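These notes concern the structure reproduced below.
With one protein chain held back, the other chains of the complex are shown just where they sit.
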Amino acid sequence: MKKLLQKIAKKSPWLYRINAGSCNGCDVELATTACIPRYDVERLGCKYCGSPKHADIVLITGPLTARVKEKVLRLYDEIPNPKVTVAIGVCPISGGVFRDSYAITGPIDKFIPVDVNVPGCPPRPQAIIDGIVEAIKIWETRL
Amino acid sequence: MSTYTIPVGPLHVALEEPMYFRVQVEGETVVGLDITAGFVHRGMESLALQRNIYQNITLTERLCSLCSNNHPFTYCMALEKIAGIKVPERGEYLRVIADEIKRIASNLFNTGILAHIIGFDSLFMHVMEIREIVQDTKETIYGNRMDLAANTIGGVKYNLSNEKIKYMIKQMDSLKKPLEEIVDIYMNNKLVRARTEGVGILPKEEAIRYGVVGPVARGSGVNNDVRVKSPYAAYDKIKVNVNVETGCDVRARAIVRLRDIQEAINIIQQCLKKLPDGPTCIDYLPEIPAGEAVAKSEAPRGELIYYLRTNGSDMPERLKWRVPTYMNWEALNVMMPGNKVSDIPLIITSIDPCISCTER
Amino acid sequence: MSSFLKIAIRNLLKGPSTDPYPFGETFVPKGLRGKVKYNAKACVACRMCEHVCAGGAIQIREVADKSGLEFILWHNTCAFCGLCEHYCPTKAIRLTEDYHTAHRQEDKYRYVEKGFIKYVNCARCATPMVPIALELLNVAYDQVNEDIEKLRHLCPKCRQERAL
Amino acid sequence: MERNIQEDFTEKLTQAVGEGFSLRWETDSKGVVTGWCRLNDHSQITNVALIVSRLGGRVITITAYKTKDAQQKDIHEIAYHFDLDGCTCTVTIEIPRDIGKVNSITPILKSADWTERELQELYGIKVVGHPNPKRLFLDETIDEGIMNKLIPLSVAMNGATSKTLWEKVFAATSKEADNE
């Protein structure tokens, strides 16, 4: 029974995006991936939600700046379990070109458990979809 | 009615990027605004001093992905001024083409987001779908959908073969018709008009006083388009029609942006027609002497300026830039009061806020 | 008519424009700037790529047993800007069209492009040196004749002496 | 028209500060004029702002910077970039480090608002008379005047985070080699 429910439930991964101080390239690509007909992630049952309380898969962009850090961590805690974290773009993964600035506290896996990385600057929508598919696989095991 | 404060942000769905507004409202009417910024402050100006001139090309491009091309472009112009490098003519034309392509994509994104904010998701999707034509063009010609990486010191890194020119002409042509259709919708659709007309008024005198730039200024009847006022690259050889609207509201700004897209297509076509033969870039590694220079360009959001100081080494002594959106934030204090709570995100979007640009 | 209904109905008639990916093929343009590929054979270890890399994604360092140079590019901090390719004199570094970058966290630090330049010994004095790639000669000389080809196997010092 | 505004500016500046400035205009190959001006007396910057205001100009941005030269002379250098109808005029002033403050021009030119706040927090130069002098971008956890602390010409690529990350990469990739 649990297995069956898992199988059913994994088809409804709702997405939530956190911008941790990114240059907006990844965010624009995320919006493109999530919202436009060409990539239509609704096929996978995904929905872009406005509230962290509704989210299953968290997509984080940006290198985690000093000022946004607390807000991001708080928001992350608000997301109900089980959840999966995907780091989009090189910034959250390693700081990218912004690494070692006085205002950067990342990489993000110092504070938040990351499950999937999608490097790119920014990654193209197809790569983001790859990341989401990978995240769904992990999420299924946690349901 | 009592006054209370509602927080917008910092991580708010309507904002592509984190920014924190404390809006004082009376009932549903806005009476005051307080902006807290800095969530995307990455200390880039200090980073720029720790990187060499080449690394800074890529670093400045990562300032913001929506106007990404303008940053390395203007930075390179400043460097070239100091070093006295003459960019090959073909390179200058190619720079203009890259710039205008980004302008189309950026403005389409902003107008799309405007539709999204007023809950018109179908229109948003439609506009974004049109934008995909531009995205494909960028990916085919430059290799990335957002960061073109077209510029380098002394020219551009890409070239246009005859097939690519043909492809580009085809893509630009295929943009025209759907574009006319959405311009019509933004201008005349009853609902869009009802939401955008008379909202977020910025009178001309205030626009001048706050020193706003780009479509925000042009929507209020102020023309300070750098492409015409102080031409750079190949803009002195090209005819640029500046679109100025006098509505001073959200609608006027959206129309300026849409007209700018049409003008950008026009400019690209002019460039492709006039494109001279020859090299695209200098073929030696530049020597940068000590000196200082300012370079300006018209980014999708308006005037962008770079100030560069060098000391003879291959790292800048000071690299300072002021992005267009930077000037437009304070003007929100004029636009907001008197409008409804529903219009807050709409007005914020109408200045095409680029927070990562502003805060660096 | 400035109603959206017209477009909506047209959309219905035209059918979805959705890309079949991830269930099918997708659009991949030639010249896409994807993952970097490195060719150690063509590399002359001039380190220009390391110098221009804004993300600090490239490290070239001597291996522990001093038998050569190791090139490591960590994809997770590469900005895909292509400056390395642009400034590489021998085009030993190249951006491919491979955009499939998604990987799990456990592979984060293993996600690299690696290459190894084995030192060769100078034909005259036997000092270990970075081999000079043919590609470099093609850049430097219009025609590569036998004499030049011989120079290739000498260390800089011997080359200088020979030239004099 | 464009020539006039530069002449106007020069004339008015002479009236205001007399001989206490140097000014040159440069014209590039596309006919764009750029002005470079240096004031001897830093307090005259408010007068310049008044002139710019009267000419209908605006502040584009303000750059503070630290050069080796300035460090030796123990001064701050600040460059004000004004826009005069499309022509950029950069006016530079020097402030002795022990004074460490400058008069705000925001009351005269509203367009200087944010950039003066930024100058204050990044370089620790006090802007006197600013209507809203609180921090703009810097988080409370970061010290004011952060840009002064940077040593120019330092090689950044060996920063702490980079070092740790690369060590992990080296460790992971060499392990992989062992397994092969």
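So that you can tell them apart, the chains are marked A, B, C and D in the order they are listed, and the count of residues begins at 1 in each.
Just so it is clear, a contact is a pair of C-beta atoms (placed from the backbone, for glycine too) under 8 Å apart; a residue touches a chain by one contact, two chains touch by 3 or more.
In this section, contacts and distances are computed from a predicted model.
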Per UniProt, the name of the complex member that is left out, chosen from "Dihydroxyacetone kinase subunit DhaK", "Cytochrome c oxidase subunit 3", "Formate hydrogenlyase subunit 4" or "Ion-translocating oxidoreductase complex subunit C": "Formate hydrogenlyase subunit 4"
Chains in view touching the one left out: A, B, C
Given B:P7, B:G84, B:P203 or B:P276, the one touching the chain that is not displayed: B:P7
Touch with the omitted chain, as defined above, among B:V31, B:I169, B:L191 or B:V334: B:L191
Where the missing chain touches chain A, by residue: 5, 8-12, 37, 40, 42-43, 45, 47, 49-51, 53-54, 56, 78, 80-82, 143
Footprint left on chain B by the chain that the document does not show: 6-7, 12-14, 28, 115-123, 125-126, 129, 191-192, 194-195, 340-345
For chain C, residues in touch with the removed chain: 3-5, 8-9, 11-12, 14-18
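In the analysis below, only the chains that are shown with their structure count from here on.
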Separation of chain A from chain C, taking each centre as the mean of its C-alpha atoms, in whole Å: 29
Centre-to-centre distance between chain D and chain A (centres being mean Cα positions), rounded to whole Å: 37
Junction residues of chain C - those touching two or more other chains: 17, 32, 54-56, 74, 77, 79-81
Interface hub residues of chain B, defined as touching at least two other chains: 38, 41, 43, 46-47, 50-51, 55, 58-59, 62, 129, 139, 144, 147
Residue ranges of chain D in contact with chain C within the complex: 157, 162, 165-166, 168-173, 176
Residues of chain D defined as touching chain B within the complex: 28, 30-34, 36, 56, 58-61, 63, 65-68, 79, 81, 83, 85-88, 90, 109-111, 113-115, 122, 135-139, 146-147, 150, 152-156
Residues of chain B touching chain A in the complex: 10-11, 13, 16-18, 38-44, 46-47, 50, 55, 58-59, 62-66, 68, 109, 116, 121, 124-125, 128-129, 132, 135, 139, 144-147, 354-356
